[in-house]
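The structure appears right after this line, and notes come after that.
The complex appears here without one of its protein chains, the remainder shown in place.
Per-chain numbering from 1; labels A, B and C assigned in written order.
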Amino acid sequence: VQHLVVDEMPRQMKPGLENLNDGVIAIIMTIILLEIPMPKAGYGGYFYFIRNIAVFLVSFFIVAEFWYENRQFLMLVQKATKQIVVLNFLFLATLSMIPILTKWLMQTPNRLAAVTYGVVQLLVQLFNYWLFYSGQKQTFRDQQSYRLFFDRIIVLRLISTLGVNLLLIILAILSPNFSIVAYIASPIISLLYPESL
Amino acid sequence: VQHLVVDEMPRQMKPGLENLNDGVIAIIMTIILLEIPMPKAGYGGYFYFIRNIAVFLVSFFIVAEFWYENRQFLMLVQKATKQIVVLNFLFLATLSMIPILTKWLMQTPNRLAAVTYGVVQLLVQLFNYWLFYSGQKQTFRDQQSYRLFFDRIIVLRLISTLGVNLLLIILAILSPNFSIVAYIASPIISLLYPESL
Amino acid sequence: VQHLVVDEMPRQMKPGLENLNDGVIAIIMTIILLEIPMPKAGYGGYFYFIRNIAVFLVSFFIVAEFWYENRQFLMLVQKATKQIVVLNFLFLATLSMIPILTKWLMQTPNRLAAVTYGVVQLLVQLFNYWLFYSGQKQTFRDQQSYRLFFDRIIVLRLISTLGVNLLLIILAILSPNFSIVAYIASPIISLLYPESL
Partner (left out) sequence: VQHLVVDEMPRQMKPGLENLNDGVIAIIMTIILLEIPMPKAGYGGYFYFIRNIAVFLVSFFIVAEFWYENRQFLMLVQKATKQIVVLNFLFLATLSMIPILTKWLMQTPNRLAAVTYGVVQLLVQLFNYWLFYSGQKQTFRDQQSYRLFFDRIIVLRLISTLGVNLLLIILAILSPNFSIVAYIASPIISLLYPESL
């Protein structure tokens, strides 16, 4: 029974976790779509519609990029232990806020919106890397060289993520409008970038 | 044919049941997200936004904890017989009400809200344990010792669940405000707790 | 290539069809949930809330019963040919209307609502049986006895479904209020019934 609970259950839990993630992220990706009203008559109504579509597209691709990273990181997870499940929920919970914060940032680009966005995006990335680190520990438990390789990747990524995000948060305090461009551009650039690992 | 209907179909039905569960629970987890309006200008609007986010997060993690338990319990199910399918739908139907009841409880914490929440949460847990019990009977049909082990777990859990929940419902009648803290805290504590089985 | 298109693709299409079905049906099951407002102060508001929950639960279990039947029927499908895919979409499209029609029927139980509900439910069942029939033809192509067995089941079911539904539609014209009870009760009885095949 000990074996069942400690070993077998987390192993079987993993596909379930991925499946739930896909469902939750599919909703997060499309949630802004629900709020786009039909264009009103006239070209003014049309441009307002286009702007709404632009907000949707930005939020869509930001969440898409996080989905892609998360799926890659989960590949290294063999056993969805309770710790990994909780980390994953923290990732999903913070990710859920990205669409509404993106919308806020794009519609009323002020300091408060930019700082909030920056903090939440940093949390999303930290939970995601933590997940990566936990998975990597499981997969390469006995492969010293792999672990070192991935540890170096994680440390490098973590430093750059923390650095970039803290800089962006400071930028958001000093000059919100400028930081917005960076916030919106960075995940999209990273999505279009050849390979992320 | 008898064999097909009694044995093969429930066995094939099981992954479908898990998949539907993931879909329905993904929606239940994120349903409150849809109702969070963008923060209005000023710090008052921001604090109202934060409060909405807090309600969402609480509901999110409560449903997440139930998803995790349910997935664990379904692992013991080999054949999704009609009885198990119906139990599972009763679990999902009662779980569906958790987000709106959480919101109600957090926004207007009165006796009616607290008692309703308590009764629904008790039902969710009872259906979930019943599912666990049915699955356990299937898996360990011929393994007397395992069955005894799990039967003891279920009886203990059931007694503690019933006890805690009835106490909370009484508390909700006597002092609603106090019971709310307990309602919100308990599933989150249980989620953060190392292993639940 | 001929072989690939005629044989391999429909075979690989099948799990995709089931997965899409689970997603679409998860949404259909929970769609009414989105429209339930939080209870307003006072017992009047509470009873209105309970009534909304009741409408949700009825619609939830009706759709759940159709999901269960559909999943059973799809088990007999080996290759999701274009014909089966189209039939399945017709099933999903008509099923999508059940929640709003259930709500309409329960809130303003008049002749128009009852007849519309009756016709749509009949269509859902016809598309579902047609799917069953197509799947059964695939699975038992060379097993004469099985085919006869299932053909008899389908013919019997079809006759009883058509008979019951046409009677209910006539009843809906003559006495809408009475037919409503029958409409709501029948799928729930069928869900709670031991085995449906």
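What we mean here is this: a residue touches a chain if its C-beta (ideal position, glycine included) is under 8 Å from a C-beta of that chain, and two chains touch if they have at least 3 such contacts.
The structure displayed is predicted, hence computed values, not measured ones.
Novice: Among C:Ala54, C:Val86, C:Leu156 or C:Ile189, which residue is in contact with the omitted chain in the full complex?
Specialist: From the options C:Ala54, C:Val86, C:Leu156 or C:Ile189, the contact with the absent chain belongs to C:Val86.
Novice: From the listed residues C:Thr108, C:Gln143, C:Ser160 or C:Ser175, report the one that touches the chain absent from this view.
Specialist: Of all options in C:Thr108, C:Gln143, C:Ser160 or C:Ser175, contact with the hidden chain holds for C:Thr108.
Novice: Please give every residue of chain C in contact with the chain that is not shown.
Specialist: Against the missing chain, chain C presents residues 1, 5-6, 9, 12-13, 16, 19-20, 23-24, 26-28, 31, 34, 82, 85-86, 89, 92-93, 96-97, 100, 103-104, 107-108, 112-113.
Novice: What residues on chain A make contact with the chain left out of this view?
Specialist: On the chain A side, contact with the omitted chain comes from 18-19, 22-23, 25-27, 29-30, 33-34, 36, 38-39, 41, 43, 46, 53, 56-57, 60-61, 64, 67-68, 71-72, 75, 146, 149, 191-197.
One rule holds for everything that comes next: only the chains that are shown with their structure count from here on.
Novice: Please tell me the distance, in whole Å, between the geometric centres of chain A and chain C computed from their C-alpha atoms.
Specialist: Roughly 37 Å separates the two chain centres.
Novice: Can you pull out the residues of chain C that are in contact with at least two other chains?
Specialist: In chain C, the residues touching two or more other chains are 23, 26.
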